[in-house]
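Remarks on the structure that follows.
Only one protein chain is missing; all other protein chains are in place.
Every chain is named by a letter (A and B) in the order it is written, and numbering of its residues begins at 1.
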Amino acid sequence: MKNKKDNTTLLQIKDLKIEGFSDERWHKIIKGVNLELKRGEVLGLIGESGAGKSTLGLAAMGYTQPGCRITGGQINFDGVDLTKRTDSEKRKYWGNRMTYVAQSAAASFNPAHRLINQTTESTIRAGLKKQNEAFDEARALYDALNLPNPETIGERYPHQVSGGQLQRIMTAMAMSPNPDLIVFDEPTTALDVTTQVEVLAAMRDIVKTYGTAAIYITHDLSVVAQMADRIKVLRYGEEVEEAMTRKMLKSPKEDYTKSLWSVRSIQKPEKKSKDIILEVKNVDAFYGSFHVLKNINIKLPLGRTVALVGESGSGKSTVARVITGLLEPKIGSVKFKNRELPPSLKGRTKDQLQKIQMIYQMADVAMNPKQTVYDIISRPASFFASLTGANLRKRVVELLEQIDLDESFIDRYPSELSGGQKQRICIARALAANPEVVICDEVTSALDQIVQEGILTLLGRLQKDLNLSYIFITHDIATVKAISDEVVVMNEGEVVEQGLKSEIFSPPHPEYTELLLSSVPEMDPDWLTDLLKARNY
Amino acid sequence: MHPVVKTVLERLGLGLATLFFVSIIIFSAIEMLPGDFGQAILGQAALPETVAAFRQELGLDKPAYIRYFDWALGAIQGDLGTSFSGRNASGADRSAEVVDKIAPRLWNTLFLASMAALIAVPLSLILGILTALYRNSFFDRSVNTATLTTISFPEFFVAYILILFFASLNQIFPSLANVDPDTNFGERIYRTALPAFTLTLVIVAHMMRMTRAAIINLLASPYIQMAKLSGASQTEIILKHALPNAWAPIATVIAFNLAYLVVGVVVVEVVFVYPGVGQLMVDAVRTRDIPVVQGCALIFAVTYILLNLIADIIGIVTNPRLLHPK
Partner (left out) sequence: MNKDTNTYSAAGEVGSVLESRSTFTRLKIELNKAPLTAKFGIFIIIVFVGLAIFAPLIAPYGEAEVFPEPYAPWSANHIFGTDQIGRDIFSRLIFGARNTVGVAFATTILAFLIGGALGLAAAINRSYLDLFLSRTVDVLMAIPQLIFALVLLSIFGSTIINLIIIIAVLDSTRVFRLTRAVSLNVVVMDYVEVAKLRGENISWVMRKEILPNILPPLIAEFGLRFCFVFLSIAALSFLGVGIQPPTADWGSMVRENASLIQFAQYDLKAAMTPLLPAAAIALLTVAVNFVVDWFLHKTSGIKDEK
């Protein structure tokens, strides 16, 4: 295949406006965005939830999701205005000259068909290649994408291969018709960091080799920095700024752009402490016959933060379940202030329950939607401290002030709060019990960067004011750096290492820590290239 | 063992177990009768000896579990016992075998149900798919309102409206569907037209709504959007991408509604005085002829369990995750 890269314009979007229908009304999703893409160029679209980046990405293909409509502007693809074409005319472009890579590969493959048939389906339909030829080509693509057993993997069904492999096969599917344009819609967001590296590398390589133009949509600036030549930042359906990748990273014009890596700007000096408030000792735990935790030992120093890091399935959240008594360990115990806690929740006294509180990842499901902020925060205060009437209300207002919210929030329902406000209410609820240890389970990972920063700052301040000790469970290394004093690295139910933050982040590392740390994308366009060189790919 | 075979066997076992429990429940009907029911059936004038003989004939002197196995073994071999009716106080016994009462009527009921199913199943699948494809169109909204109205109608209301228009005001079809073994096939269809049509109207509404919901659910899957974005046409999306994954929900819908048919048939048979199992059962309930009630209930239950079992098995053998294990 010839490289298609030249300097002519492939796609030009002018003043595009899109509306979506919800709550019985039309809402503006895209409010007049311009976009230009040259042949062979990769454009990164970045923004937080609600920025309209996915809608814009799909619109680049002339596609709008059900419930959305284009209300103005043009989408010129290779000289043709797609907004004026019918679906059946656009179908000739889809799966042929333009293709799409979705976020969730597992859900986006049809469970009923073999992977190779799905990979080549649109190529064969468009009459670009005969079946044999298309199959051979697909196997070559599998090979180029570093998939294991490229000759036979296509014979499998979607549920028979892993998530990272599926995402690469979807890239092969997008490449199969040798399109002019690929839209990548958050293709690595659902993957663990160590898997993400391989997928990113494979995607970048193949796009470069064929000189395909691409739009790469993501919320993660460090990821897009590896992939894109140029980056466009979106917010609330409007463009914030656009620049070449290196320029954008070095000297962003807008404050908003800077806020996209705001968590990385928090620096917390680590502090040591000798007093241990909580200790997990020699714990082994099982789900049924599945051995989730293997000989876990963790110490939490008083007034400090221990970050528990690991990928999905590493057992980090299970540690929290053991500490709170939701899961009884088979062997080992949890000690609070040098006294062993009863293994099961039911055996613990009110006082023991009060001292350890938990904050969850999804504030949405951590609050009863039928209760007001007052109900939510006041319950632990009345339950543990037996406060009533005016005293209780005073306490709730005081707690709201501690989390930077005022009394006006007291009668709201969770659905009337923003994401960050919800998480703050959850923090207030934990504080209402007067705890000494707070377990934070991925409390910031569902939030936008700038909101994350606010929450992390708040947690830091509360720790200082109330002398709290945190166990902070997360998969995000930037968050670990921002909040922790000590770090525990977990993998497959085992502790890989535990130590002060400075020790963990400076070499030499155990093999897994090395892999994990090196896989975290950095705000450097050369990071992936350098990493691959270092790993001898 | 292949997971498909394993799951099918599991489901069969479950079906058998269910049947076992159901048969116990039906059997215990006779256990729950008040103590003096012998007297009630034979009449106040019956002599104590006659009542005693009757009780012995029913085997009430033996323990319940032995009688259950006798009864169940008999049922498997096609012996459902003897009807209570036709007995009198003097001890004379002109009662009929339950099987002889049910057998000719079973054929009639099956005929009526199949006729309704043959019209209803294809019709509702097509309507369901069409409304799913053109959802929220005027067509869809009107069909939705129409079916919502129809499922709210009692079967006898639909039946009498049809009678009013097609039998009473315009004498196109007979209002009484009296058939006997000598009725020839064409005549039989003609006479059962109104009952079959009533049943069709009632189940089409249910079935169409369920098909529509199942298809819409399927069309919302991300892989359908993916298929659209790879240039597949509507037809291709339905036939190649949605249908292979739709067998399980569609089979469930059909089974559910054929089971519904079983129930609807009872009322419709009574309206049209059609000599089927349903009418027999209602009559037996009125006269408290327990062996006949038991026999009919057993037949309905077996049909119902069987239909659901078939739907389950279709769902299993078309599930790609089970067909192609890891």
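Here, a contact is a pair of C-beta atoms (placed from the backbone, for glycine too) under 8 Å apart; a residue touches a chain by one contact, two chains touch by 3 or more.
All of these numbers come straight from a predicted model, not from anything done at the bench.
When the omitted chain is restored, the residue from A:I46, A:A59, A:V292 or A:A433 that touches it is A:A433.
Where chain B meets the omitted chain, the residues involved are 18-19, 21-22, 25-26, 29, 32-33, 135-136, 145, 148-149, 151-157, 160-161, 163-164, 168-169, 175, 259, 262-263, 266-267, 270-271, 281-282, 284-286, 288-290, 293-294, 296-297, 300-301, 304-305, 308.
Residues of chain A that touch the chain left out of view are 21-22, 24, 50, 66-67, 69, 255, 259, 268, 324-326, 345, 348, 350, 353, 357-358, 360, 362, 365-371, 379-380, 383-384, 403-406, 408-409, 411-413, 415-421, 424, 429, 433, 450-451, 453-454, 457-458, 460-461, 464.
Heads up, the rule we're going with is that only the chains that are shown with their structure count from here on.
Centre-to-centre spacing of chain A and chain B amounts to 51 Å, using the average Cα coordinate of each chain. Residues of chain A touching chain B in their complex: 58, 61, 63, 65, 88, 91-96, 99-100, 102, 104, 107-113, 121-122, 125-126, 156-157, 159-160, 173. Interface residues of chain B, counted against chain A in their complex, comprise 221-223, 225-233, 236, 241, 244-245, 320-321, 324, 326.
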